[in-house]
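Heads up: the structure comes next, in structure tokens.
Of the protein chains in this complex, all but one are displayed in their positions.
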Amino acid sequence: MGSKKKNRNVGIVGIGETKFSSHREDVNQPEMIHEAVKGALDDAGLSIDDIDCVVHGNMELFEMVHQPDLWHTLGTGAYGKDAYRLTTGGTTGGTLVAAADNLVASGMYDTVLAIGFEKLQEGHTTGGITNMADPLWARKLQSGALTDSAAVKVIAEFGEERARRAAMIYRIIMDKHACLNPNSHRAFGLDWDQMEDLMTSSPPLIGDLRLIHMCSQSDGACAMIFASEERAWEITDRPVWIRDHITIHREETLNLCVNYYPNETTHRFAAEKLYERNNIKDPIEYFDVFEMYDPSAWWGVDWLRDFFLLEGDEHLKLVEEKEIMINGRMPVNPSGGVIAANPIGATAMVRVAEAAKQVRGNAGPHQIPRPVNHAMASSFGGTMWTVLFMLEKELNW
Amino acid sequence: MRRKVAVCAVAQIKNEPDIWYQRFQGMLFDCFESIVEQTGVTFDMEKGIRNVVTCSDDVFDARTISDSGMTDVVGAHYRGEEKTAQDGINALGYAMAAILSGHDDLILIMGHCKESQSESRQMCTNLAFDPFFCRPLGLDFLNASAFQARAYMEKSGVTDDHLARIVVRSRENGAKNPYARKNELLTKEAVLNSPMLSDPIRELHQYPVTDWAIGMLLSCEERAREFTDNPIYITGFGNCMDSYFLGDRDLTSNFALKKAAGRAFRMAGVKDAKDAFDIVELNDACAYQLPMWAEGVGLAEEGGGAWIDGNGMEKHNVNLSGGMLNGNPIMLGGLARTVEAFLQLRGEAGERQVDGVRKALAHGTTGPAGQHHGVIILEK
Partner (left out) sequence: MSTAREDCFTMEGKLALPYQYFAGLTGSRFLISLRDQKKIKGLKCNKCNKIFVPPRSTCEICFEEISGNWVDLKNSGTVTGFTIIRYEEPHQPVKPPYILALIKLDGADTPLTHIVKGVPLSKMKVGMKVKAMFAKKSTSSIMDIDHFRPVEGKPKFEMGYTYDELEVGMSASFSKTISESDVYLFAGISGDFNPMHLNEEFAKMTPFGTRIAHGALPQSLIAPVLGMKLPGLGTVALEIMARFKAPTYFGDTITATGEVVEKLEKKRWVRMALTWTNQKDELVAEGSALVIPPMPLPQQAE
């Protein structure tokens, strides 16, 4: 497919994350961002003077700050530097990584700092998301980001019993991962013997979507530093390379595109195109880790099929056989994923950051216990958008 | 080797005070259809547009993640879409990077803003200030500009009379631009007597509330001629952020603009702004900003007042479009400036056309009193 060779290679050279939490009364927005920025600079062994350009993103209406990068300059370090702001809903963090990759690869900047953040405690998240709906046709019907559509779909295909068990196995795996990750917002210590109980006792939200399945509302920020190949080797002896990224959106407002495409999710479409142009034949065989933007356990289960281009019940088996656990055949979200922490504007960047840490081999207690050379990270946003990344340990393409 | 990207086509609707007959989706779709018609560009996954860079603002759209409301009307159905939430000049800078990176051959830029939708522009921009130390005092982009205007006029010798001349000229130029907001022509006296909004900014010194949408097709250099016989090239871009608190800044220093321009000039190999450009488009949301930004990009080293008296605005062909002052919505000023540069370089500027335009500068600002500036250089 048409993507030419990159103008130059881009490496991830610094990663900073705040602890994710339901509340951060001790810091204001720029101060919270600064924690992540400082973390990324320290990780890379750089000072703010080494940065050429700062890319910033979140959702304005979640905190109701218009063009927040202006105020946040106090914490981002953008003063005197080139600065961009991009926002694409849940995919924002992914878009920021894609943008930083483009900005460095273009040759316009050698070292770019990207920052995703959200302080959801300061606003009203479900109200904010509801304001996404079309004010004329849909706003009065929308219920934030809560939907049981994935549950309905999985249940219809595999039956209530198997579907509910798979969703709960997925959920407990994610919690076990979250318990290993010191930055997690929610880590309950769930265990297998609680499965039956959780499937019936967790408060239902919509249909078969229960509170335990759903992601949190978190405060937190993530910052990453990207550098050109030449610069990357000066900064670190283990840069993680961004091999490729693809963004696929879908959002019908005027129904112009009815029947134009087959009924296929943007996740599967993005994965197909990305694998095709990078010549990946068997993604489960190829990738050593996948950090997925999984807003609920139901979506997590369902989307495994799309991202890995699986057929039938292969994705359910991956879950049921616990192959997606940190020590399994295809580890998914060793960080605990989005159910463990969801500061929306940062969430998608955290996926890339966590995947990159796994490739570096220094993720900490949640490091996958075997070499990680090839990583994939996904972003999800809007009602159905995807940004998908391939990261590599070696320049192998 | 200097690297550049091509602007292959521009499509716009007319700037209007209140487009009550169309939603922003419709405004964008008009531009979208025009781009496709002008260029024959497709959305083929191999050869067509795979990524759309949009420019809009959630607060002015009163909509969370407002790009969700336009994905399909800008051609991003099962394609990429990335929204820049700053002045649109930065959408161009980013699109340039996306193409030079090798990741995309083509980028469609789609920008919109309906200022008329909000109860008040100032109420929206008040929300750009921190909720603790600035927002409670009623700071907004208008009164922030007023602090800068007073300090700048004091320093540069720009007078109320100069400002009146700038406004009168903007309206005259705007009247020659079929896509410009239709405004009354003004006399100098009318401007001098217009009521003070926020001293020293008078009502007629500020750009009027405007709705607009714009589309642009950018391509890599090698493929430009697939879409047009007359490509215009972006050869330089730079932007820069200044301090947040107004009190932390030297409001008259043009700190961010000088840096942004410097970066764009280095990229395009421009040595001296004074003789480099045939056309200059500056984002003058308020009248005082025209001479101030002219100093910032290096056109008026003698100081804004003397530069105006020396006929600098005509000598450097500044804002023949009418400028932001004649009416473009917030977020889109820099794209409107680029459109004029594009049309002039193509020889399609109609009554405003300057002979033999080969190189142009366009500029955009984001934030209070020009906290963030972007500068772009276009060449034939």
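For reference, chains read A and B in written order, and residue numbers begin at 1 within each chain.
The criterion applied here is as follows: contacts are C-beta pairs under 8 Å (C-beta built on N, C-alpha and C of every residue); 3 or more make two chains touch, one makes a residue touch a chain.
Since the structure is predicted, the reported quantities are computational estimates derived from the model, not experimental observations.
Among B:Pro131, B:Gly262, B:Gly303 or B:Gly347, only B:Pro131 touches the chain that is left out of the view. Touch with the chain omitted from the figure is made, among B:Thr84, B:Ser198 or B:Asn254, by B:Ser198.
Across A:Glu25, A:Asp237, A:Glu311 or A:Glu394, the single residue that touches the chain missing here is A:Glu25. Within the set B:Arg3, B:Lys47, B:Arg150 or B:Lys188, the residue that contacts the chain not displayed is B:Arg150.
Among A:Met64, A:Leu180, A:Ile206 or A:Met330, the one in contact with the hidden chain is A:Met64.
Taking the complete complex into account, A:Gly75 is the one of A:Gly14, A:Gly39 or A:Gly75 that touches the chain left out.
Interface with the hidden chain, as seen from subunit A, comprises residues 24-31, 34, 47-48, 61, 63-64, 73-75, 77, 79-80, 119, 121-124, 127-128, 131, 135-136, 139.
Against the chain not shown here, subunit B presents residues 20-21, 62, 119-120, 122-123, 126, 131-140, 142-143, 146-147, 150-151, 154, 195-201, 243-248, 251.
Rule of thumb we're sticking to: only the chains that are shown with their structure count from here on.
Centre-to-centre separation between subunit A and subunit B, using Cα means, comes to 33 Å. If you check the complex, the residues on subunit A that touch subunit B are 1-7, 28, 54, 57, 59-62, 64-74, 78-89, 95, 98-99, 101-108, 128-132, 134-135, 245-254, 256-257, 260-261, 266, 269, 273, 381-383, 385.
Residue ranges on subunit B touching subunit A, taken from their complex, read 3, 25, 29, 45-47, 50-51, 57-59, 62-65, 67-73, 76-86, 90, 93-94, 96-105, 124-125, 127-132, 237-244, 255-256, 259-260, 263, 267, 366-368, 371-372.
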